[in-house]
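Moving on to chain A:
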Amino acid sequence: MNYMILLPVVLPVIVGFALLFLHEGVFRDRRGLLKVTGVSFAVSAALALYVISGAAGDRLILFRLVDDIPVYFAVDDLGRLFAGVVVAVFLLAGFFSFVYMSHEKNEKRYYSFYLITFGVLMGLCFAGNLVTLYLFYEFMTLASMPLVIHNGSKEAVMAALKYLFYSFCGAYMALFGIYFLYRYAIVFENPGDALNGTHYYEIAHMMGFVPGGSLDMAAVVESGNATLCLVAVFLMLVGFGVKAGCFPLQAWLPTAHPVAPAPASAFLSGIIVKGGILAIIRTVYYCVGVDFLRGTWVQTVWCILAVITLLMGSSLAFKEKILKKRLAYSTVSNLSYILLGLSMMNAAAFTGSLLHVVFHALIKSGLFLFAGALIFGTGRVKVKEFAGLGKKMPVLFWSYTICSLGLIGIPPTSGVISKWYLAEGCLESGIAGLSWIGPVALLASALLTAGYLLPLAVNGFLKAPLDEEALDKYREPAPCMLVPVVVLAAATLLLGVFPTPLMEFVGGIAAALK
Partner candidate 1 sequence: MGGNLLANYGEAVAMILFGIGFSNLLLQKNLIKKIIGLNIMDTATYLFLAEKGYIAGRAAPIVVDNVTSVEAYINPVPSGLVLTGIVVSVSVTALMLSLTIRLYRRYHTLDMDEISTMLKKEDQ
Partner candidate 2 sequence: MEFIRNFPFFSILLSLGSGVLTSIMNRKVARFWNTFVLLAVTVMSAVLFVYMLGVGEPYTFMMGHFPAPWGNEIRAGVLEAGMALFFCIVMLLSMKGGEEHIDREIEDTKANLYYIMINLLLSSLLALIYTNDLFTAYVFVEINTISACGLIMIRQSGRTIEAATRYMIMSSLGSGLLLMGLCVLYDITGHLLMSNIKQSIAYVYTQGIYNIPLVASIGMICVGLAIKSALYPFHTWLPDAYGYSTVSSAAILSSLVSKGYIFLLIKIFFRVVGFDIIVDSKIVNILFVFGLLGMIMGSVNAIMENDIRRMVAFSSVAQIGYIYMGLGLGTTFGIVASIFHVLSHASTKSLLFVAAAGLTDASGGSKRFEDLTGSGYRNPMAGIAFTMGACSMVGIPLFSGFISKLLFAEAAVQNSLSKMLPTLICLAISTVLNAIYFMKTVIRLYTPKSRNVKKTEAGEAAIVSFREHPLYNFTLILMIALNVLLGCCSQPIADWIISGINMFG
């Protein structure tokens, strides 16, 4: 048994809980706390990389929950991709928070839940069947909730409640689907495929993740429940879509993300929402199988929902005045790029979606960290208040500009690649109407993105500041905060210029699905 797979899941959780319960006095001062958390961040990330590298083996049945539903971990390429992104953002945002959190209370609690969330996310990435995925999905909601509620204000509590209710509603819609699909799970009898000489696959009904689907669709059709099955899948899509901010259950996202401390917002907006995306990919591509869904009403409705969310998110972001909220709305619209791509159910769109997962995670966390650095340095929150600051903080604002270009999709930044694939996938899909509405919506949304992101950069560099005298106080943020933003901006640029390795990797995943 490859119990090593558990390490990056369990260790951060244990350390997190230990931190939570240890008395403040154990760490003599803030430095002591930072040292401990820094080391545990690094160790957790290293362990995660160790598992991602595949050295820890790739399968593990931990124990059986009931009869033939095991808690099962499997490391595949999709999991590796997501885990890699998580590790990158986790480290950078964690590094950033060492300075940022100095002006927040309850720092210890923040780090402990940050660590726990990381562990849970690793579990989510490496989950090998739908029930394990659901387990970590629920834990993810619970573990990330304290991050939202962190400052304890009434607004934060209400946001956290909203977050919880939406998430639970979604999770139970998904659970409903899982219950229903459970009995159609294929009984695997494929000992030849088993690695290490053990017969992991010989488990009935486990709803494991197999490229192309692991449900016995013949049985579904035979039992005459095909319509009901589609309903169940649709519910799962909407349910998991809650986390991914998909219309009609997206309202929590713009409320919950901005109230968290900036590094937590980056983590929430960049990573946690991708948990929903991962769950949808696992459901549609690895459990149900696209062949069953292609051409049904589920696909059409899904596309329409994605397009609606896409335009709505962008327009709301365009209207929003507060920077962090604007970024949160932008998350809504960008996630629906991904969902739109997934709903097309062809290789090109799928590749585009996965690429956009990576790019959006990096860019959006970069943007939120930028917002955090600005708020930390100036105490301002509204977009127009940042006018003229670019002259004082050139590095920070240049990084922001690059990230923005990435999100809009202007070469040579990374965003253009994913959008290219998405548009191509839409055109290829051949769904009546949507095959051209999709690209049009993408284009419109890109324009809106430019509209809501670029003015900040332009005004920052060119416009006169609101109050000249205050300007002298401001300078570039501390290196601890600046470096993560710069790194993320550099990554946006680099992945745009040299996308080939990543594209090959993602292409491999997409190819395996066929």
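Structural remarks
To be clear about the criterion, a residue touches a chain if its C-beta (ideal position, glycine included) is under 8 Å from a C-beta of that chain, and two chains touch if they have at least 3 such contacts; residues count from 1.
A word on the picks: all candidates are chains of the complex that A comes from, given by their letters.
Computed from a predicted model, the values in this text were never measured in an experiment.
Set chain A beside the options 1 or 2, and in this complex the one it touches turns out to be 2. Listed in rising order, the residues of chain A touching candidate 2 in the complex are 63-67, 69, 131, 134-135, 138-139, 142, 146, 149, 152, 157, 160-161, 164-165, 168-169, 172-173, 175-176, 179-180, 182-183, 228.
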